[in-house]
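Heads up, one of the protein chains got dropped from this complex, but the rest are sitting where they should.
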Amino acid sequence: MEIYWLLGIPLSGGIFMALWGFRRNAPEINALFSLLTLAVAALLTARIVEEGPMTVGNGWFFIDSFNVFLVTLTAFVAFTTALFSRPYMRIEEEHGRLSTARLRLYHSSYQIFIGMMILALTTNNMGILWVSMEGATLATVLLVSLYRTPASLEAAWKYFILCGVGIALALFGTILLYFAAEKVLGSGGTALLWTQLNGVKTQLEPTVLQLAFVFLLVGYGTKVGLVPLHSWLPDAHAEGPTPVSAVLSGLLLNVALYAVMRSKVLVDGALGNDMAGNLMMGFGLLSVVVAAFLINRQTDVKRMFAYSSIEHMGLVTFAFGMGGTVASFAGLLHMTMHSLTKSAIFFTVGHATQKAGTQLMSDIRGLIKTNPTIGWGLMLGTIAILGVPPFGVFASEFLIITTAMHEHPWATPFLLIALGVAFASIFGKVQPMVFGETGLPRLPHMPALTPVFVHLGLVLMLGLFIPPYLAAWYRQAAQLLGG
Amino acid sequence: MSVLADLDAHILDLAWAGVLYWLALGFSALLLQRWRGALVHLVFPLSALGGLFIAAVGVAGLVLPASAMVLPIGLPDLPFHLRLDALSAFFLVLLGSAAFGITVYAAGYFHSMKAGPLALVGLWYHLFLAGMATVMLADDAYAFMVAWEVMALSSYFLVTTDHDVPEIRRAGFLYLLVAHVGAVSLLLTFGVLQGGHGAYTFDYMRHSEITPFWASAAYLLALFGFGAKAGLVPLHVWLPEAHPAAPSPVSALMSGVMLKTAVYGLLRVTFDLLDLRIGWWGTLTLALGLVTALYGVIFAAVQSDMKRLLAWSSIENIGILIAAFGLTLIFYTEGKGALAALSLTAMLYHAINHAFFKSLLFIGTGSVLHATGERRMGRLGGLIRFMPWTAWLTLIGALAIAGLPPLNGFVSEWLLLQAFLLTPGLTQPYLNMVIPVAAASVALAAALAAYVMVKYFGVIFLGRPRDPALEHAREANWPERLGMLWLAAGCVALGLFPAQVIAWIAPVVRQLTGQALANDGNWLLLAPLAAERASYAPLIFLAVVLVVLLFTFIWVRRVYHGRVRHADPWDCGYPEQNARTQDSAEGFGQPIRHIFVSFMRVERETPDPFDRHPHYRGDSRDKLWLLLYKPIADLVGWLSAQAGRLQHGRIQWYLTYSFVTLIVLLVFVSR
Amino acid sequence: MVTGILLQIVQTLIAILLAPLLMGWVNQCRAWLQGRTAPPLTQPYRTLRKLFHKDAVIAGNASPLFRFAPYVIFSCMVLAAGLVPTIANDLPFSPAADVIALVGILALARVFLALAAMDIGTSFGTLGARREMLVSFLAEPALLMVFFTASLISQSTELPHIVETLAQKEFAIYPSLAFAAVAFWMISVAENARIPVDNPTTHLELTMIHEAMVLEYSARHLALIEWAVALKLFTYSVLGIALFLPWGIAPRGDVAALPLALAAMVAKLAAGGAALSFMETISAKVRLFRAPEFLGTAFLLAVLGMLTHFLLEV
Partner (left out) sequence: MALNYHLQIVNLLAALLLLISFAMLSQRRVAGLVTLFAWQGAALALSTAIVAWSTGQHHLYYSAALTLGLKVIAMPWYFYRLIRKLNVNRVVEPMINIPTTMLIGIVLVIFAFNLALPISQMSGTVMRSTLGIALACVLLALLMMITRTKAIPQVIGFLAMENGLFFAATSATYGMPLVVELGVALDVLVGVFVLGIFIFQIRETFDSLDLKHMEKLKEK
C-alpha cells in the first residue's frame, strides 16, 4: 500500500508544482511533499524490516533490503535538499538569476525526478526500470539548463545526448535480456520481472546475457559516471543549480549503480563466472585513478567535487566488482556515506559560492572568518569525504582497501596513489578556502545549514556506531549482492 | 573501593575512563567558550590531573596481567576491542607523565589567548590526548586506525591554530597529507594481516600464520606508514614545518609523545602481530635509523629558528630510536635474546627520555617565544639574566638531550652503545662489519647533538641581548615554571635511578623478546649484562662530583680571598664590539654547514661592502625536497595534464569514448 | 676494600699534584727542542699560585653560570683523572663510571667551558666555543671508537678490566690496537689544544681555540681552568699509557708493586711528554678547516681499528 503513496506523492507533487509552482511559498510546499515522501518511505522501511522482502501489485513492484535502503536514503536526501534549496533558491531569485517561472519548472521537475528515482528503485520490471531511468534524465535535463546561460545549455546538451545514447544502449541490453528470458519464461509480461528472472537466472543463455550485460553496463554506467563514460558529469554538476548538483551526485548516481547491480546479479547467476565482477573492478579502478588526477587540475569548486563523486562511485563499483559479503557491505556503506557527505558538501559549497558570487576556488577565501558555520561545514565535509576517521566514509574505505589487499593485491598500488593524489588535490584547494584571510562580506540570509550538520552528524555516527537493525539490513543486502 | 580491591579486573576500565575524561573535558571546553577563566583555570589543570591518572594506570598496568575489553561501538561485526598489556602500559606512562607537565604548562601558556580560539584549542588538544591514549589501547585494526587518524586530525587543527600565516597553512597541509598517505599504507598492512571475512582483531592476527613474503610486505608497509608519522628520512619533510608551526605545548606533545606512538605501532606490529621476523628487516631499519639520526642532527646544527632546530633534533632522536629498534630485530633474529633485550631496553629508555627532555625544551622555547615574540635565535641572547627559571630549567633539558652524565640522555645512550659493544660475533659476517660503523655513527650523532645544544642554549640564553627590547623579557608565569619543573625533575630522576627504571621496563621487554634485561648490579649500580663487563652508577658519580666540587669551592674560599672586581668585557683591542658582533645562529652553525654543505641547498643574502645597513640572511634547506618530492609533484602534475586532455569539450569525442568502450567490451566478451 | 679506597684517593691526589708538573715538563722539553732557555719545571705551580692570589675581574654582565663553570670543569677533570688506573689497578670507584662515562665527563666539562665562553658575549668567546665544539664533535666519537676497540678485546668497558686483560693476561699482539693507538694520539693532540690543531701558547685571537674561550677569566677562576687543562693532559697521557703500554701497573691487591708502578708511570709520562713536545716542534699548525680533516682521519682510523678487530681477532 505504502508503495503507491510513495510514488503518488512526488508525482502528484510534480503536477501540483507545475500548476501552482509560481506561488510565493512554493519552496515550503516542495519541502512538504518531500517530507511526506520521507514519512511514507520510513513506514515502508519499517514494514520491510519486520516482514522481509515482498512483491506488491501482482509482481510489478519488488522491495527487498537492497532497494528499500536506497529508497529511504533517496527520500531523506531529497527532503534535506528541499530544505536547503528553500533559502538558496530565494537568494538566487533575489539576485535575479532565476524568474518565478523557472522556479516553478524547478520545483515541478524536482518532484518528478524524485518520483522517477523511487519508481526506478521499487519497480520489479527491468523495462520499467529503464523507462524511469530515462525519465529521471529527462526531468533533470531542464534543471541543469535552468540558468539558461551558454555554459549551462552546453552542459545540459551534453548531459542529454550522452546519457540519451547511454540509456539507449541500456535499452538494447534490456531487449537482449528479454530475448534470453522469453525462451525460459515465455513471452509476455512476466519475462522482464526481476524476481522471475532471478528465479531462473541459472537457465538463461550465457552468451546472450554477457552481451546484454555489456550493453547494460555501458548504458547505466554512463549515468553512474564511470570513466570513460563520465564526460557529462562534471559539466552538469558544475553548471546546474547547487541543489540539483546535490541530488545528482547524491542520488542519481546511486540509482544508476543500483540498476547495474540488479543486472549483475542475474548475469552472475547465468554465467557462473565473475566476468561481470572483473569488468566492474576494471571500470571502478580506472574511474578512481583518472578522477583523482583530474581533480588535481580543477579551479571550479563544484566541478572538483563532481570529479570526486566519480572517484567515489568508482570505488563503490570496484567494491561491488570484488563481490563477497564484506566488499558488498562496504560498497553499500560507501554509497550511503557518499550520498550524505557529498550532498552536505554541495550545500555548503552552494552557500559559499553564492556568497562569493563565483565558483572559482581562487576567489573564495577565509570562509571560517566570514561565516564560521559554512567554513567548518565545508572543512569537516571535505575531511569526511577524503576518508578521514571518525567519519563513516573511512569505515567503508577501510573495509574496501583491506579486502582489496587481501583478495586483489595488484589493485592496491593504484588505490594508494589515487587516494593520495585525491587527498592532496582536494584538501590543498579547500584549506585556503576555509582558512586564512578573507575579502568576502557576510551573508544577508541566514544559510540553512541544519541539513549540512544533520548529514555530517549521521556520517560521524555511522563511522563509530551502526545501529543493529541498520547493520542487519546492510547484511541482507550484502548477502543478496555478494552471494 | 572494590575497584581498588581487584585492580587487575578493572584496570582497563580505569584507562578507558581516563580517555573518556579527556574527551569530556574537550567538549566541555567547546561549551565553555564564553568563559575564558574557566577554560584556563579549570579545564587545563583538570586535564593535567587526567595525565597523572593515565600515568598511574600505566604504572599499574605494567605489573598486572594483560586485560582486554570490547566496547559497543565500531563496525557491526567489528566492535572496538581494547587491550592493556605491558607494552601499552609503558607508553601510557610515557603519555601521561609527559602530558601532565605539558598541560600544566599549557594552563599558563594559553593564559593570554582569546576565548573563542582557546575553546577550539581546548577541544582539539583533548581530542589529541584521547586519540593518542586510544591508539595505545586499541586491539583491533579499525579502532587503531580511527584513533590514529583522530590523533592526526586533531593535531592538524592544533598546528593550524593561527592559520592566517600562509607558511602555517602550508605546513599543516603537508603534515596532514603525509599523515594520510602513511595511514593508507597502514591500512594496507592490516589488509595483509587480516584473515578475510572481517577478522580484524589483533588477537586474530597474533595467532595467524603468514608466509615470509607477505610478512615482509606487511613489515615494509608498516615501516612506511609509521615512518611517515615518526619522520623517518626521507618521509621527514613535514616535521620541521609542522612542529614549529603549532603552539609550543602542542609542539611539545607532538615531538615528545606523538612521535612515540609511531614507535609503539612499529613495536606492536613487528613483535606482537607478526608471527615471524626476518633478519634483513633489522639491517634495513638500522641503516634507515642511522641515516635519519645523522641527517636530523646535521640539519639541526644549521637551523636559525629555535623551534625548527628542536624539530630537527626530534628527527635525530627518532633516528636513534629506530636504529635501536633495528638492532633489536637483528639480535632477535640472530637468537641473541639477552642482547635483544638490552637494545630494546635502550630503545624504550630513550623513548621516555626523549618524551621528557624534548617536551621540556619545547615548552622552554615557548616561554621565550611568549616573553620576546621572537623565534629567530639571531635576535635573542642573554635571556639567562631576565628569565633565570626558564634558562636554568632549559639548561637541564639541553644537557640531558646532549647525552651528558649524570642526566637521563646519557643512560639510554650508554645502554645503546653497550648493546653495540657487547656484540659477540654474529653469524652473518656483513653484520659484523655493520655493527662498528653503526656504533660510530651513533657516537657521531651524540657528539653533534652536544654541538647543537651548545648552540641552542648559548645563542638564546647566554651572551648579550642582540636586541635592546629583550631587556624587558618577562619571566615565565607560575604554571609554566611548574610544568618545566616537572619535566626537568623527570630528566634528573630518569638519569639518577636507571636500575629502578630498567626493572620497571622489564615486563615490556619480556613481553616482546621473551627475555628481560637482568641487572647484575644493585639498586645504585647499573650493570646490564655482568658487573665486570660494564657498569654505571650515576648516584655515586653525582655524589663524587658534588663532593669534589664542594671541596674545591670551600678550599678556594678558605685558602684565598674572594675579592671580585666587575669591569667591561675585554675587547681585545677592538673598541667596536657590541651585541651584534656575537655569533649569530647561522654563524655558530657555519662550520657544520661548511663540512656537510653537500646535503643542503644554501640560500644566502650577503651584504656588499657599500651597504649602508648591511644585512645578512642565511638559510640551509633540505635538498631531499628538490631531489625527491618536487619530481613527484611534477610527475603528478604531468599525469593530470594528460588526464585533462580526455576532457576537451567536444561532444563528438565524448560520444566516441562511449562508442569505443562499447566496441572494445563487445570484442572482449565475444571472444 | 679499604686499601682500595685509600689507593683511589692517593692516586687521584697524585694526579692532581703531578698534572702541572707534566705540563711544565712538556714546556721545558719544547723549549729545549726550540733552543730557547727553558722555564723552570715548577713554572705551572707558580702561575697557579699567582693566579689564586689575584683579584678576580669579571665582566659586568656575567651570569652565575660564568662563575660556576670553572668549579664544574675542575671537578669533572679530577673525576676523570681518578678513573684512570695510573699506578694501581683496583679502583673501587671505577664501576661507577666506565670508559663511556669517562668520555661523558670530558664532554660535560667541555660543554660547560663552551657555555661559559659564550656567556659574556664577546665575539671571541663565541668564536672559541664554536671552534671547540667543532673539534670535539669529531674527536669525541673517535675517542669512543678507540675505547671500543680496547673493550671489544677485553669484553669490558671498565678500565681496570681492560688494563688487566691487556697487561696481566697472556701477551698477544692486537693489530687493531695499532690503529687505535695512532687515532688516540691524534685525538689527544687535538683535545689538549696542541699543535697542529691549536697552539697553547698563541694569543692571536683569530687562530686560537682554547685560549679564546678563557679570555674573560682571570685569577682563581682562570687558575682552576688552567689546572683543569693540566689535569686533562695528564688524564689523556695516563689513558694512553693504560691502553697501549699498561705494563707495570700494579695488579689488584698487590700493594708491594706500587713503588715500582709509580716509577714506571713517571718514566712513561716523561717519555710521553718528550714525544709530545717533539711532535709539536716538528709539525706546524694547520688552518682551522683542516682540523676536521685531521680528526676525520683519526675517526676513520679508530673505526678501522674496530673493523680489523672483527676481521682478524674474532
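In this document, chain identifiers A, B and C correspond to the written order of the chains, with residue numbering beginning at 1 in each.
Keep in mind that, in the parts below, a residue touches a chain if its C-beta (ideal position, glycine included) is under 8 Å from a C-beta of that chain, and two chains touch if they have at least 3 such contacts.
Please read all numbers here as calculations on a predicted model, not as lab measurements.
Contacts of the undisplayed chain with the visible chains, over the whole complex, involve A, B. Interface note for the absent chain: among A:A156, A:L197 or A:A344, the touching residue is A:A156. Contact with the chain that does not appear here is found for just one residue of A:G8, A:P53, A:G164 or A:P409, A:G164. Of the candidate positions A:A18, A:L138 or A:V200, contact with the hidden chain is made by A:L138.
The missing chain lies against chain A, touching residues 125, 127-128, 130-131, 134-135, 138, 141-142, 145, 148, 150-151, 153-158, 160-161, 164-165, 168-169, 171-172, 174-176, 178-179, 182-183, 187-189, 191-192, 205, 207-208, 211, 234-235, 238-239, 294, 297, 299. For chain B, the residues touching the absent chain in the complete assembly are 644-652, 655-656, 658-659, 663, 666, 670.
As a working rule, only the chains that are shown with their structure count from here on.
Between chain B and chain C, the centres computed from C-alpha atoms are 36 Å apart.
Centre to centre, using the average C-alpha position, chain A and chain C are separated by 78 Å. For chain B, residues touching at least two other chains: there are none. Against chain A, in their complex, chain B makes its touches with residues 72-76, 141-142, 145-146, 149-150, 152-153, 160, 163-164, 166, 169, 172-173, 176-177, 180-181, 184-185, 187-188, 190-192, 194, 196-198, 200, 636-637, 639-644, 646-647, 651, 653-655, 657-658, 661-662, 665-666, 669-670.
Those residues of chain C whose C-beta lies close enough to touch chain B in the complex are 52-53, 55-61, 63, 65, 71-72, 74-76, 78-79, 82, 93, 95-98, 100-101, 104-105, 107-108, 110-111, 114-115, 118-127, 129-131, 133-134, 136-138, 140-141, 144-145, 148, 151-152, 155-158, 161, 205, 215-216, 220, 224, 289, 292, 299, 302-303, 306-307, 310, 314. Listing the residues of chain B that touch chain C in their complex gives 381-382, 384-385, 395, 399, 402-405, 410, 413-414, 417-418, 420-422, 425, 432-433, 435-437, 439-440, 443-444, 446-448, 450-451, 453-455, 457-459, 462-464, 521, 525, 527, 531-537, 540-541, 544-545, 548-549, 552-553, 556, 559-572, 574, 577, 579, 581-583, 587-588, 590-592, 594-595.
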